[in-house]
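Handing you this structure, nothing more for now.
With one protein chain held back, the other chains of the complex are shown just where they sit.
Letters A, B, C and D name the chains as they come in the text, with residue numbers starting at 1 for each one.
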Amino acid sequence: MNNNMDYVLDVKNLSTSFISDRKEIRIVKNVSLRLRRGTTLAVVGESGCGKSVTVHSIVKLMPKNAKVSADHVIYRSAKDGKEYRLDQMEPFGTEMRKLRGAEIGMVFQDPMSSLNPVYKVGDQVAEGLIQHTGMSKAEAQKQVLDMFRKLGIPDPESRISDFPHQFSGGMKQRVVIAIAMICNPDIIIADEPTTALDVTIQAQIMELMKSLQVNDHKSIILITHNMGLVAEMADEVCVMYMGRVMEFGSLEDIFENPSHPYTQALLRSVPVLGLAEGQELGTIPGITPNPADLGPGCEFADRCPFCQDRCRQKDIPRFEVSPGHYVRCLKFDSFQEVD
Amino acid sequence: GGGNNANSGAGSSTPASTPASTPDAPSGPVEQTLKVATTLGSGGSSDATGDKTKYPWHNPDGVTTAAMYRTLLLADANLTDVSPSLATEYTVSDDGLTYTFTMKEGVKWSDGEPLTAADVAFSIKTNLKVASGNAIFTNAFTNIVGADAWRDGSASDLEGVKVDGNVVTINLSSSYGAFIPVIAQFCILPEHAVKDIDPLELHNSEYWANPVTSGAFKLGELSVGNYYTLVPNEYYEGTPWKITQIINYYVPDLLVAAQAGNTYMLNTNSPEIISELGKLDFMTMYPVDILFYRYFICNMKGVDGNQNPVMQDKRVREAILYAIDRETIAEQLYPGLAHVLHSGVPNDYAEYNGKAYEYNPEKAKQLLQEANYDFNHTFRILYYYSDQNSIDFMDTIAYYLREVGMKVETVQSQQGTVDLFQTRNYDVGYKGLSAFNIAEWYGEYSSGNSNFRNIFGGDTLFDEKAEAIAAESDPAKRSQILKDLQTLEQENLYKLPLYTIGNNIFVNTKCVKLPDGVTFGNPWYLYDMDLANWEIIA
Amino acid sequence: MSSQTSVFEQANKKHASSLLRKNIRKFVNNRLAMIGLICVVVIVFTAVFAPLLTSYDPNKISLGEKNTSPCMEHLLGTDNLGRDVFARVLYGGRVSVFVSVMGALMGSLVGMVLGSMAGYFGGKLDMLLVRLSEIFQTFPEMILIMILVAILGQGVGNLVLVFCITGWMTTFRMVRNEFLALRGETYVQVCEAFGMPKAAIMFKQILPNVLSPVIVSATVNVAGFILSEASLSFLGVGVPSSVPTWGNILNAAKSVEVVSNYWWLWAVPGGVISIFVLAINFFGDGLRDVLDPKQQ
Amino acid sequence: MLSFIGKKLLQMIPMLLLISFIVFGGLQLMDIDPISYMVTPDMAASAENQEALREQLGLNDPFVVRYFNWVKDLLTGNFGYSIINGTSIANIVRTRLPATFELAIIALILSSVIGIGIGILSAIRQNGIIDYVGRVFAVLGQSIPQFFFGICMVQIFAIKLGWLPVNGRTSPGASGLGDAIVHLVLPVLTMTVAMCAVLMRYSRNTMLDVLNSDYIKTARSKGIPEWKVYIKHGFRNAMRPVLVILCFRLPMLIGGSVVIESVFGWPGIGSIITQSVVSGDYPVIMVTTLMVAAAILVASFLVDVLTAALDPRVRLGE
Partner (left out) sequence: MAEKELIFQIKNLQMWFPVRKGFLRKTTGHVKAVDDVSLDVYKGETLGIVGESGCGKSTLGKTIMMLNTPTGGQVLFNYEGQFKDITKFTSQELFQFRKKVQMVFQDPYSALNPLKKIYTAFEEPLKVHGVNSKEEREKIMEDVLKMVNIQPDYLLRYPHEFSGGQRQRLCIARALEVRPEVLICDEPVSALDVSIQAQVLNLMKKIQKDLGLTYLFIAHDLSVVQYMSNRIVVMYLGKIVEIADSRALYDEPLHPYTRALLSAIPVPQIHQEKKRIVLPGEVPSPIRKPAGCALHPRCPHCMEKCKQVDPVLTRYKDGEHMVACHLYGAES
């Protein structure tokens, strides 16, 4: 087994529910995942499956109507070698704030709205730096300039004092990445960082992130629903469906040996460039259910071609089909069950 | 003549809204400041907006006017007797056409200029040319020889007024019974300060923001919209007043001002204010009996010949009087103040002929039916008082008229007498008149009355008698004329007299010590209140 | 195929009102909004059915019984002319509610029509109307109202007109902005692609979608107009004082004497005004929560 | 920024002209004979004298002539005279406008500070005590007729308790700040209560919106303290829509002073407008409303500038 220290982030049985209209709806259910140092973990799944909620629960940036519980959420810092129990921290307490930004950087989906429209981008980037290092504004500006250069923002000296609305989408996303990177955090959590961008710009950003990861030895959690991006970026993949991790494994595990019916169907339904003429796409029948009216058992049962009665009876456990490759499907009940 | 209490134009407000004030007597260690108040609001005159002091040729009322201006003669509280003021003596010729006034020597204006007979002549002449002033003055001065020629500019001087040294002689072309009481209300203005002001705009002039005065006081400070203060006039030659300062506050509500101790004197006929003031033990009430008419005028016919068909039948007019339970209204709405009237002659006058319109709804209905009154017609009653009491009163009237089957709408006019005399879009108009004397009441019927001819069509029926009552001063003859007028009035019923309303004057006797023997009179006129001896004690 | 219609109809029963039902449920769950609604409904009902609730004529004067405190005979006492306060408040509500509701409705209507046109057609017309609304907005509302009353004269009808003239701007701006946004919505383009007439697109397709904020602002306006009516009575330029309205009744009771001696004369109309305004505001807030998903 | 200000200033000119035209034209609709107001028929000395007055005032000229004369006069600083009481309008404006502004500005500042402050606090502590109390206060403040509230305040604080003067702006003899302040308390309080309520509700809602936005999440993800998130990132963004609503409220503030001034005998422009309207003093109505409109235009211009200062998108153009 791997040394625990290899895992920067270790999440065990994270559950989140929201209370709305006096009803409690479980959105994320017993999610366990581990992020290996220096690698990229991709979280995939369709819209609304709880990807964002999962990572936001980890960094405790949740609205007031959320209830989060977990067996543990451990962050292992490379800087001081300590273990931090994120699940036991106050969401906006000093401990948590010290980690946020400094050790865990976040990049959000929509660059257009992630930047405060009324402040200069340079100041926004420097803000976290000043907060965590206490350095002067001038020093911070220098670092910001460096970071802008590194991220390939042209003409950084002048752009540093521009406002967000003067930036194009791709440039804004770079600024957002700069905000996440400026304190040199161990982990970068990127929540669909390119969904709002064009392919050619997406390619630019992805190249950038990849190089950051490789050169600076960062650990990245990449949330996406683009299987192509996963294939290009990830080392390990976590496939989510309706708040559950359906399958977790290395890139090879997922792409060459997709085990969960959902993963299989997902991979088949994506059009691939150069598909032979007349070749049909695989489809997933049915529609995505509403999290509020899910019954017991497997969440995918209604759309699953292999569904049996027992799939609908109780929560499906995780089976380890090969080392580090976990599947939540009763088809694999011959394998060892892990909690 | 008579000051019309209903200062119409702006839909004059409650009777309580007229400024009340009294100076009071000095002495003692207490600072001798008399506080009075003027209501802001309704009414466009400058003192109602707090921009200026009062123009004394409207209603010459109040402590402040008395403190600032003087007249040739000073009337007593009943306006019957006069005593010398600016004039040391006066004479009247036997035919009642020539008046001479001998001016007191050494009188000065507040700016040090001497006050002379020329100022008197100037004031009378100017008054004839002003656009706005109390009708009592115009009515009286129109009788001066050459008044018309002077007014229309065909004469360069007013023939009937002559100045000779310190004697002013006034010649009338026809006798005018109330000439002396009117003179006792007429404030003399300084020629040297006023002569350059266009008489047409005199009432509006900025001059009133800082006028030159002849009385014991002159303006101290005017804080627009807040207050003005009066301070002693060092050129005043008479006995100095004990009071050393008068503050006139501009207030939204007189009662509140009284409660807060911001006015030591006010007058009112509103039962609500009376009862509330009654609770303040420091306010002492002095009832005054005055000729304050409340009445309906029937919209008959304009000089333009435009007739209002509804009111033509006399039975309809009569029915209205029968339909309203005036006794009860007087008792309930103006307890102790209102007295029902059956003509222009109050019931307690000897001349009252005894004809009474008692509450009799059946008779009213019958009369209406006889007159073929159209019960689907919406009967419009116009009024311009905006105080709650008047609104209540109108509601009550409307209620009684509805009870006899009429459809009634009461309309509160913002544009007061304009609607009353010019627009004339009503069946009866509710009006008040604080009459100087009874002749003023009957003068309204006269075809020469420029306002009422618009309503009564310039009917000459009353002319002769109305003129006679104004001119006559012999009591016996007056009595006969009054009786005739009364009959004529009741035969025609152009005006429906409702009642007279008395007034109560309140004085803050905790702060003001009144001299012995002071009597209060009509608060809208000038009279001798012995102000020089008022004293502030708290 | 004949069975088809019935399929539609059956399904209709099952689904038709689910959106409505959901919204109603949401609204019912909002306690304040429900209280507001109940108050408004109760007050409006009592006003409408005033003759059934009281046998007194609001104008019936009975000078012998003036200023009676509340008793069995006169539930809320009588005023200084012996008129039954309960009856007056009920009948007064008719006028006040009518004036404010009609004012708000007409204002919204004008605002909606102008706003739709400005938003849909844009360009010069839009610029013109926006300028116009800005100018109207530059005048203090109270002053504008007073000037209009001076021009038009007093009266219930005129007051409605005045409220309409002074109240259309907010609706106008709202509708216009919504239209500018909705004009680009795909379903509008779909309609255009089908060649539907412009008027139908404007009024049948887009307008219903802007109704909810309009309704909310109309409720707010109703509350505002109730207060304006009272203020105008105070200034003496409102509904003629012989007509009982809440404003007139309260205004009649503003004298110090009444305030300190006859509490029911001011507390009742004052209370009704405040409760109604409060209730309308609560109701409006609730509606906003239900109708405007952004605010949740 | 300068060109922005210049452009805004230029835009005000046609606005003002239009407003002046509307004001002038509108008031011609008032079917009134100014003479009847200048000289109340009761006190009318004689008909000929009145006719002379009419001609003298140029009231017999055609509409357009009168409009241009009026505008010309205005531009040359001749505001004319009240037809009711002859006071020079320049004088009225000079003496009254400051009083109204004093009241309006103090109430504006006070209500903004309180209203926005509480609004933002209650957004931050949504469903907390402040939120609850603030909301109750807000709805209450909005639901009591202003004049009635004012009258009650006078009765309680001036008459019963005697702490404060009943009306007016200054007392005779007394001068200085203390005197001014005691006179201001009640009118300002009355005005603030209603104004506050709206601002409170509005700023609470916008702050809530802002707090839900992505950049707040970004700010939090940097690990900066919560108060900084609220003040730096939340407040400044929430201010912009609040400023807009404030701008819309300005007319109401001045309009509200109409009632307040009547209740408290405050010698401001509001009470003059009331009286002019009631008495048909149209030159005064025209000039004073024009002044008020101009003042509001200027104020909203200031708000625009402030908005631009707050928001670079406005300042630099989209």
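Convention: contacts are C-beta pairs under 8 Å (C-beta built on N, C-alpha and C of every residue); 3 or more make two chains touch, one makes a residue touch a chain.
These numbers come from a predicted model, not from an experiment.
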{"item": "Option from A:Gly282, A:Pro296 or A:Pro323 whose C-beta touches the chain left out", "value": "A:Gly282"}
{"item": "Among A:Met206, A:Cys238, A:Cys311 or A:Cys329, the residue in touch with the chain that has been omitted", "value": "A:Met206"}
{"item": "Residues from subunit A at the interface with the omitted partner, ascending", "value": "46-47, 154, 168, 170-171, 198-204, 206-207, 225-232, 251-252, 255-256, 265-275, 277, 280-285, 287-288"}
{"item": "Residue ranges of subunit C at the interface with the undisplayed chain", "value": "1, 4-5, 7-8, 10-12, 14-16, 18-19, 127, 185-187, 189-197, 205, 208-209"}
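Keep this in mind: only the chains that are shown with their structure count from here on.
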{"item": "Centre distance in Å when subunit A and subunit B are each reduced to the mean of their C-alpha atoms", "value": "90"}
{"item": "Centroid spacing, where centroids are CA-atom means, of subunit B and subunit D in whole angstrom", "value": "39"}
{"item": "CA centroid of subunit A to CA centroid of subunit D, Å", "value": "53"}
{"item": "Per-residue multi-chain contacts in subunit A, two or more chains", "value": "none"}
{"item": "Residues of subunit D whose C-beta touches two or more other chains", "value": "159, 262, 274, 278, 280"}
{"item": "Subunit D - residues contacting subunit C, complex", "value": "15, 18-19, 22, 26-27, 29-30, 139-140, 142-148, 151-152, 155, 159, 205, 209, 248, 251-256, 258-259, 262, 270, 273-274, 277-278, 280, 285, 289, 292-293, 296-297, 300"}
{"item": "Contact set on subunit D toward subunit B in their complex", "value": "32-33, 36-50, 52-53, 56, 81-88, 91-92, 95-96, 99, 154, 158-159, 162, 165-173, 262-268, 271-272, 274-276, 278-281"}
{"item": "Contact footprint of subunit D on subunit C as seen in their complex", "value": "131, 134-135, 137-144, 146-147, 149-151, 223, 227, 230-231, 234-237, 247, 250, 254, 256, 259-260, 266, 270, 273-275, 277-278, 281-282, 294-295"}
